[in-house]
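Heads up, one of the protein chains got dropped from this complex, but the rest are sitting where they should.
Moving on to subunit A:
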Amino acid sequence: MALRMWASSTANALKLSSSASKSHLLPAFSISRCFSSVLEGLKYANSHEWVKHEGSVATIGISDHAQDHLGEVVFVELPEEKSSVSKEKNFGAVESVKATSEIISPISGEVIEVNTKLADSPGLINSSPYEEGWMIKVKPNNPAELESLMGPKEYTKFCEEEDAAH
């Protein structure tokens, strides 16, 4: 993963755009996922969840970095609608490679919608972590909490440092 993130930021820095160079670095599939692995317009927690805030609704999921480090997701446990989530407290879990990992909420609020597709297709979290793999939609009760989350550039750096440290 570290190599991929490095390649991504290096390629961005050098503004590589020719397809020949790209295919020289990494297989095409990985490259396109590298460049989209941190989305603009989202906020990120240091536990690797993302939040998309649109009006009075915040959508939450886990990042590309997170799904890659988890492996293939086979089971997702999510809260019920109308339950509440709290910032930095776990609201559910995913299972991959015989490991259950908690998912931590980046914000507090009331759950207004849960992605029911994940029950039958948990792999959406791997294949589409920012779109079809969304987990819950929340009505935030303290929008100021979003301020303390990371933006895309900060989060990219955070991931690179985390992967490089070992």
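One rule holds for everything that comes next: a residue touches a chain if its C-beta (ideal position, glycine included) is under 8 Å from a C-beta of that chain, and two chains touch if they have at least 3 such contacts; residues count from 1.
Heads up, the rule we're going with is that contacts and distances are computed from a predicted model.
Looking at the choices "Beta-adaptin appendage C-terminal subdomain domain-containing protein", "alanine--glyoxylate transaminase", "Serine/threonine-protein phosphatase 2A 55 kDa regulatory subunit B" or "lipoyl(octanoyl) transferase", the name in the UniProt record of the chain not drawn here is "lipoyl(octanoyl) transferase".
When the omitted chain is restored, the residue from A:S56, A:S83, A:T100 or A:S148 that touches it is A:T100.
Interface residues of subunit A with the unshown chain, by the touch rule above, are 1, 47, 66, 68-72, 74-75, 77, 90, 93, 95-102, 162-163, 165-166.
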